[in-house]
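Please read through the structure below; I'll follow up with questions.
Of the protein chains in this complex, one is absent; all others appear in place.
Naming follows writing order (A and B), and every chain is counted from residue 1.
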Amino acid sequence: MTAYILAKFARAAATLLIAVSLVFIFIRFSGDPAAALAPPDAPQEVIDQYAEAMGLDKPLWQQYASYIGGLLQGDFGYSIHTGKPALELFLERLPSTLRLGSTALLIALAVGIPLGSFAALNRGTKVDRFAMAFSVFAFAMPNFLFGLCVILGGALLFQTYFGGTDASVLPAALTLGLAAMGSFARFTRSSLLETINAPFMRAAEARGVPYMRRLVAHAAPNAAIPLVTLIGLSLGALIAGSVVTEQVFGWPGVGQLLVRSVATRDIATVQFIVLAIAFTMVLANLLVDMLYLVIDPRIRTR
Amino acid sequence: MESLKPRARPPRIPWSIRLSFCFIALFVLFALFGEILSPYGFRETSLFDRLLPPGSPGYILGTDARGRDVLVRLAVGAQITLIVAIVGTLIGAVIGSLLGIVAAARRGVIEHVIVAAIDVQASLPIIVVALFVLAMFDNSFTLFLLLVGLTGWEVYARLMRGATLSVQERGYVTAVRALGASPARIYLRHILPNILNVALVQFTVNLPLTVLLETALSFLGLGVQPPLTSLGQIMSEGRDRLLTAWWLTLFPGAIIFLLALSVSLCGDWVRDRLDPTLRSES
Partner (left out) sequence: MPGEPAVLSIENLSVALPEGGDREFAVRGITLDVKPGETVCLVGESGSGKTVAAQSTIGMLPKALPVVAGRVCFESKSLPPQRSKAFDSLRGIKMAMIFQDAVASLDPVQRIGRQLEEILAVHGVDRRSRKKRVLDSLETARLPDPPRIYRSYPHQLSGGQAQRVVIAGSLLLNPRLLIADEPTTALDVTTQAEILDLLKDLKRERKASVLFITHDFGVVAEIADRIAVMKEGEIVETGSADAVLGAPEHPYTRRLLAAARKRDPAREASPAKRVLEVRNLSLDYKIGRLLSKKHIHAVKGVSLQLEEGRTLAIVGESGSGKSSLARCILRLVDASAGTIRFKGDDITEEKGSKLRALRKRIQFVQQDPYSAINPRQTVLSAIAEGPIIHDATKRDAEARATELLEVTGLSVNAGSRYPHEFSGGQLQRICIARALALEPELLVADEPVSALDVSIQAQILDLFRSLQSKFGFAMVFITHDLRVAQSISDDILVMKDGEVVESGAAAKVFSAPSHPYTKALLAAAPDIALRRRAAA
């Protein structure tokens, strides 16, 4: 078990280090970073100042070392447009993104898992076919189209605009959560079906354990194990989806900041957001791995 | 002794699959020849015919804010979307599959490096990677194609590594090795044909994802740049007029949705036919 924990932490650290290094390499070789970071139309002296400040005249490994050192000290660079630290810009936006993302995740879980379970338990029926059709629909539906439809529907049916800063979080969260909802439903269904047909379920039946108890005490815990992985993975899909969804609904979150910063080439801000996302994902995967220790005795007592 | 098992009858094709195949065929035809349907060029503006609704004389699907014919723009957009989808998906499939097979075949350091790369990619959504790169470099169609092509390479790599590892352990590979076959013969004649369907199935899963990434980036204004156009870009031009000129967003949106839907339905079906063991429990 100790070996498992150590291995997972080592892997997370390595992944993070590689991601950081890649970001460095890209920034360093994307042309003249000084020119990119300096204000537009800046005279040559200003660009040189930038280059010196960034240590561009030093050998590469020193630049790398000071880059890493800077990150560790919390120096993530300044936005070239607002002049504020990238971290500050990010933190301003974070609460609304978290609100949107967590609502979307909750909606997806609350609909997807019951739907998938119901489909698995009523396999081959209309409910099952509906759930499967829904999951394909949710997978194929681009969230910008669905978002626009939601806005259009709100305007036509309720005469309200579902976007902007002070709008309700629900329409946007529904849009963001749709894809995850579909994949939760599909995955819950297949995981539960597999468990229901496992030999130990038949054995429990032969021992006289009643149906509901078999489901609750044996099928559910076993089916939940792979589901935990999926929920961890779906975080990536939610982050990716929030980039587009926030744009569609004019939601003032990190995703919107990312798109705006990319369009205006605000490299420091983009870099920080990318690193933050990488860190979040690595942390989430690590959490999932640790959660396994709790829910799967085969790992705990290896 | 010599009684052979009966051959399985091929199952009937459900109507949803037939419809999906029809839509895909229509889409491809429209992308290839759709421009003929309109007398206008896709960049041809007409200040007197701005924002005409569908059904207006001369403009079956209406016009946009600069008086361009929506029909011909959709045709060209479909063309670009199709090119990006196919080329992009192929790029990811080839790169990912090769890395996966190499990792499984070589083991050792090379495998560790590839697996680490897979881990890194898995912890960064591809759209974020694409946005990051687009912030660094000037947007060009080639760069965009490459970025979109990287969609899901890590999934190919992971799947193909797993498939190769498992096929390597099968009895017949051992048997052929024991016959004295060279590594080239083992990989090309015995392993590759047996893992190709894994890549093929993933291709059908990945194609809609590629379409969705391309259209999403173009929708954000960071993908295909004017004067070129794509379905996502047409949508992004129309989104500010959602209520007054709904046809600018809903037509391309519907095409994207139906395309992704049809391809994934057909993909599921092909997967079930190709490999009953991968069957999604139905």
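Everything below uses one rule, namely that a residue touches a chain if its C-beta (ideal position, glycine included) is under 8 Å from a C-beta of that chain, and two chains touch if they have at least 3 such contacts.
In this text, all values refer to a predicted model and were calculated from it rather than measured experimentally.
K.L.:
Using the definition of touch stated at the top, determine which of B:57, B:108, B:171 or B:226 touches the missing chain.
P.N.:
B:171
K.L.:
Which of B:39, B:55 or B:193 touches the chain that is not shown?
P.N.:
Once the missing chain is taken into account, the touching residue is B:193.
K.L.:
Over the whole complex, note the residues of chain B touching the chain we left out.
P.N.:
Listed in rising order, the touching residues are 1-2, 4-7, 9, 170-172, 174-182, 185, 190, 193-194.
K.L.:
Hey, which chain A residues sit against the chain that's not shown?
P.N.:
3, 6-7, 10, 198-200, 202-210, 213, 217-218, 221-222, 225, 295-298, 301
Here, only the chains that are shown with their structure count from here on.
K.L.:
List the centre-to-centre spacing of chain A and chain B in whole Å, with centres computed as mean CA coordinates.
P.N.:
22
K.L.:
Under the stated contact criterion, what part of chain A meets chain B in this complex?
P.N.:
Going through chain A, the ones touching chain B are 11, 14-15, 18-19, 22-23, 26-27, 30-31, 36, 132, 136-137, 139-145, 148-149, 151-152, 155, 186, 189-190, 193-194, 233, 236-237, 239-240, 243-244, 247-248, 258-259, 261-263, 265-267, 270-271, 273-274, 277-278, 281-282, 285.
K.L.:
For the complex, which residues does chain B have touching chain A?
P.N.:
Spelled out, the residues of chain B in touch with chain A are 116-117, 119-120, 122-129, 131-137, 208, 212, 215-216, 219-222, 232, 235, 239, 242-243, 246, 249-250, 253-254, 256-257, 260-261, 264-265, 268, 280-282.
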